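Only one protein chain is missing; all other protein chains are in place.
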Amino acid sequence: MSKELEKAGLPVALVSAMFPVAMQVRANRIVKGVSIPHPCGDPSLPKELDARLRREIVRTALKALESEVKGPTVFSPPSL
Amino acid sequence: MITIVHVVNQFFAGLGGEDKAGISVGVIEGSTGAARGLQLQLDEDAKIACTIYYGDNYFHEHKEDAITAILDAVRSARPHVLVAGPAFNSGRYGLSCVELCSAVADALAIPCVTAMHEENPGVGTYRDFANARVYCLPTAETTAGMTDALKRLAKFALRLARDEAVGSARREGYLPRGIRRLEQAERPGVERAIEMLLKKIKNEPFETELPMEVWDDAPPAPPLDQVRDRRLAVVTTSGVVPWGNPDRFKTYRNTHWQKYNIAEIKELEPGKWETVHGGYNVVYMNQNPHYGVPLDALRALETEGAIGPGKLYPAYYVIPGNQGSPAVMRRVGQEIAADLKKDGVEGVLFVAT
Partner (left out) sequence: MKLEIAEFPVTQIRLGRRFSYENRVLEVDGDELMALVLQDRRITDATLAVAMPGERTRITGIRDIVEPRHKVSGSGQVFPGVLGPIESVGDGRTHRLSGMTIIAAAEYEGTIRAGTTVQRSAILDMSGPGAEISRFSSLAHLVLNFRIVPGLAELEAHTAIQLAEYKVAHRLGQITAALSPEKISIHDLSEQDPTLPNVMLLQGCITDPQHVHSGVGYYGLSLRDSLATYVHPNELFDGAVTVDTTRSGRGYYPTTWDWQNHPLVLGLYEAHGRSLNFGGVILQRIRFETNHGKEVGAQNAARLADAMRADGALVTWIGGGNAFVDVMFTIRACERRGIRTTLVTYENGGKEGKDSPVLFYVSEADAVVSTGSLDRTLDLPAMDRVMGPYEEIKIFPFPGAAPVSARGALSLEARDVIMGGADIWGQGAWKCAEY
């Protein structure tokens, strides 16, 4: 589905814990998510750290949107 | 009497080479050029009502007109089956054969058979179309294989014309279209598995029943310049929806998408949202929908200036992604893309579970 968005000319930052699957289907800007049931955060962390991790993931996504890529590329949030 | 229409390019119609690649669609009664070879193979079993030709370049430069003209001609001739090619390793020709066959099969419900070398670029399109009425036979790389190709095309065309059941690609020798059909094998899966494993262990040849798929590269969309000045939207397959599931999403195999307003909202309050999805443990997402729609983080980044004021699209898009058929997901992706572009969105944050 994200590939259709990209075909229409929209850069997509895909946040997913299963980045091997994302790479196989050739998504181009892949942001490593935490875990399948909670990609944008970690419920085992205290609330404030979880929120901070989420901001980090979103910041990484923004960075991915600004980056030139040649093919499937994984962007890792620094804490992951 | 079985009637067949044979479609060929300008060269195989005997009208000329590259110099005539721009000629438009024409129809000649009976068989001409390569079609004569086909009629020879068909012998008394069928008659080629007419030969349709077109210039290779013309077809690709005026595709809509070319296809319309071909459809008109085929409609008038009312054949039982259509034959196109063989195209061997000619890419433009192979591609046009596949495209015109697909158009005829869809518009007129007439079965079609074409032929080309298995590395012809047309084969990729043939597999993409996965049209159950269109068959492609493998040929040699060059016209040295013409007689053989015409012989096999004739045989196959007759079978299609007679509405005979056609078996699997492996059994019948045509190029597979990637349509997988459910059927009964001769032996139970257990036996086939043990036999396959033993062959593999002994380094003997075996054939897998599930060939691996290769995904197409999608050229990356250009990066955003100064992302804080860009309009961004969130799309998710996590299944986060307003409490009560107002649009009746299923926990699997959804076919529609929705967008939900987040305009004045700073964060997603638990209790106002729920998660509809059968493919993962939704307990966390229910407790904190931000794991799928990170609105709190997006608002924080707005405050600090990493995302420009008013640049976050005032709604997020969702379709619960469990067991979604790729064809449906493709359509949904296209529809969401159109909606996003209509509203000037320039980049997407896509959260997948």
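A and B label the chains in the order they appear, each numbered from 1.
Following the convention adopted for this analysis, contacts are C-beta pairs under 8 Å (C-beta built on N, C-alpha and C of every residue); 3 or more make two chains touch, one makes a residue touch a chain.
The structure presented is a predicted model; accordingly, all values stated were derived computationally and were not measured.
Residue B:K200 is the one among B:R78, B:R162, B:K200 or B:K272 that touches the chain missing from this view.
Of the listed residues B:D43, B:E183, B:D225 or B:E264, the one in contact with the hidden chain in the full complex is B:E183.
Only one of B:P211, B:G271 or B:G344 touches the chain withheld from this view, namely B:P211. Residues of chain B in touch with the missing chain: 130, 132, 166-171, 176-194, 196-198, 200-202, 206, 208-213, 239, 245, 248-253, 274-283, 286, 322-323, 325-327. Mapped onto chain A, contacts with the missing chain fall at residues 17-21, 24, 34-37.
Note that in this section only the chains that are shown with their structure count from here on.
Averaged Cα coordinates give chain A a centre that lies 27 Å from the centre of chain B.
Interface of chain B with chain A (complex): residues 215-218, 220-227, 230, 232, 235, 237-238, 280-285, 287-288, 290-292, 294, 296-298, 300-301, 306-307, 319, 321, 324, 329-330, 332-334, 336-338, 340-341, 345-353. Within the complex formed with chain B, the residues of chain A that make contact are 1-18, 22, 24-29, 33, 36-41, 43, 50-51, 54-55, 57-59, 61-62, 65-71.
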